[in-house]
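First the structure, then my questions, so here it is.
Only a single protein chain was left out; the remaining protein chains are all shown in position.
The block that comes next holds subunit A.
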Amino acid sequence: MNVEVRLFATLREGRGKKVYFQLKAGLTPRIIIKELNIQEEDIAILLINGRDGDFDRPLMEGDYLSIFPPVGGG
């Protein structure tokens, strides 16, 4: 079972739109972010299943992550 990680805007550069991680015990967004070589300070918004996420919440089957750098508009 994989966890889908969706990347957006500049975070896609050199990484692609989607990356999959194998789900294992203790897998958290923080671990994934490190594996992707993304600096935590470059992340403005982290969503787990479309809701505000926690960097240290262990991920579960069916979860997907959406990671954004600072974005805005109107």
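The rule is short, and it goes like this: a residue touches a chain if its C-beta (ideal position, glycine included) is under 8 Å from a C-beta of that chain, and two chains touch if they have at least 3 such contacts; residues count from 1.
The definition used in the following text is that contacts and distances are computed from a predicted model.
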Between "Probable glycine dehydrogenase (decarboxylating) subunit 1", "Sugar ABC transporter permease", "Aliphatic amidase expression-regulating protein" or "Aldehyde ferredoxin oxidoreductase", choose the name on the UniProt record of the chain that's been left out. "Aldehyde ferredoxin oxidoreductase"
For subunit A, residues in touch with the removed chain: 6, 8-10, 12, 17, 44-45, 47, 49-52, 66, 68-74
